[in-house]
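Reviewing the structure listed below.
Apart from one protein chain that is not included, each protein chain of the complex appears where it belongs.
Chains here go by letter, A and B, matching the order in which they are written, and residues are numbered from 1 within each.
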Amino acid sequence: MKKTGNTYCFQDPPRVLSYASVVGKKEGEGPLSRDFDYISDDNTFGEQTWEKAESRMMSMALERALSKAHLPLSQLGCILGGDLLNQCIGTTFALRPTNVPFLGLYGACSTMAEGLLVASCLVESGFEQTACAITSSHFCSAERQYRYPLEYGGQRPQTAQWTATASGAVVLQKGGMGVRITHATPGRIADPGVTSQANMGAAMALSAYETIRRFFQDTHTGPSHYDLIVTGDLGKVGHQIVIDLFQRDGIDMRPTYDDCGLLLYDGSQDVHAGGSGCGCSAAVLCSYILKAMEQGIFRKVLFCGTGALLSPTSCNQGQSIPGICHLVCLEADEKWNM
Amino acid sequence: MEYVRAFLTAGVICAISQVLIDRTKLTPGRILVTFVVLGVILTGIGLYEPVVKFGGAGATVPLLGFGYTMAEGVKEAIAQRGFLGAFTGGLTATAGGIAAAVVFSLIGALIFKSRDRS
Partner (left out) sequence: MDITNQEYKKLYQKASPPSPLLKDASLAFVTGGTICTLAQAIRNFLLSQGLDEKTAGASLSIILVFLGVLLTDLAIYPKIAKFAGAGTIVPITGFANSIAAPALEYKTEGLVLGTCVKMFTIAGPVLACGLTASVIYGLLYYIFA
């Protein structure tokens, strides 16, 4: 491996062995419904509490990813994961029965990208033959964590995003076939002073711009070198800001740039500015994006996970919302284009 | 006519609150606090009594009316019990609503279960 500027270049790129996504009802009614591995009609996933429901959803994603790879749990080298709940209990309780080495991550909605970045380093270095990046979010558990109880009669402003009930898991392996992870750029915390909890897209867009810009500089590339550049999850507002920020530099992002928060739902689903939550970008990656790469529709994709690193405490204490964006460059082999 | 006045009074109060929620940093929680305190103050300086006379339930049912009821209760309690009334009046006058909210909510929590809203 090699480092250029801020970017890690993997010389023996880890490959995506398998992936799986499990989502809730509303997500299953969205435009990507055909691409998910499992859609639950019941957002309780048969559990008594929303927290348990989230854990159940995540363990389902892990099980499905492993079974698609025909990989027994005992042969999985390491799991990297996290979620939005306090002390990441969603992930801990999902993985409690696995007995697999576990590294907990907190990157808010950027967790999938962060997990892929760290997992890639572990696999390429040879410490692990396989590693899994996993994350989840659940509308009902996140809502009370960050905002109001579910039955409280509040109104969501137009800039607010909808926390996705979704989980995604990616298993990486050394060698073999599959989509490669060729580069990764860890993000830096960027805080442009946005204080509104109802406008996370604005809080995170600057970090997305800065990480993507650094990656372009490090690799001497631009948006036209990629079939898809996708942030997750800036929503309508943040998506527009990233376009505007690059416009100032004379770079037109529009032809290839999209956002997971805009891909997961369609306009009629009443999600205001779009989706959010760790599970949003994870589920979009583990369904639409990786499928399209396997089918040769996309060959080079920049997956840029964006997280708002706030807590209700920091917000109550008047702190602005820091954002972060981790970037992972995915490439499919040429021959798949045939 | 009484109903029209109630409708208009409550409508105006709610529309003003909505504008405050949409256009200022006041969250619903802060709006509620502001309105109750404002209700006490407006009643204290004699401005809310005419609104109640005009709007009836349209003025007493919104949270401004909660403040109004507290302030009226304080006045009455002081008239009856003197100094102590300053402390007992507010809670006594609103005790019904508060106790009802607590007790019904507790019973409701025992019977019902939180549901998915998505």
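Note that a residue touches a chain if its C-beta (ideal position, glycine included) is under 8 Å from a C-beta of that chain, and two chains touch if they have at least 3 such contacts.
Note that the structure is a prediction, hence the values are computed from the model and not measured.
Q: Check the whole complex and report which displayed chains the hidden chain contacts.
A: Within the full complex, the chain not displayed touches A, B.
Q: Given that one chain is not shown, which residue among A:149, A:176, A:222 or A:267 touches it?
A: Counting the whole complex, the residue in contact with the absent chain is A:149.
Q: So which of A:159, A:221 or A:269 would be touching the chain we can't see?
A: With A:159, A:221 or A:269 as choices, the missing chain is touched by A:159.
Q: Using the document's definition of touch, tell me which of A:31, A:104 or A:192 contacts the absent chain.
A: Of the listed residues, the one touching the omitted chain is A:192.
Q: Take the complete complex as the reference. Which residues in subunit B touch the chain that isn't displayed?
A: Against the missing chain, subunit B presents residues 2-3, 6-15, 17-23, 28-29, 31-33, 35-37, 39-41, 43-44, 55-58, 60-63, 65-67, 69-71, 73-75, 77-78, 82-83, 85-87, 89-91, 94, 96-98, 100-102, 104-106, 108-115, 117.
Q: By the contact definition given up top, give the residues of subunit A that touch the hidden chain.
A: Residue positions of subunit A that touch the missing chain: 48-51, 144, 148-159, 192-194, 199, 202, 205-206, 236-238, 240-241, 244-245, 248-249.
Just so it is clear, only the chains that are shown with their structure count from here on.
Q: Which subunit B residues qualify as touching subunit A in the complex?
A: So the residues of subunit B in touch with subunit A come to 21-22, 28, 114-118.
Q: For a test of understanding, state which residues of subunit A touch subunit B in their complex under the given definition.
A: Residue positions touching the partner: 24-26, 43-44, 50, 139-140, 143, 149-151, 154-155, 157, 162, 165.
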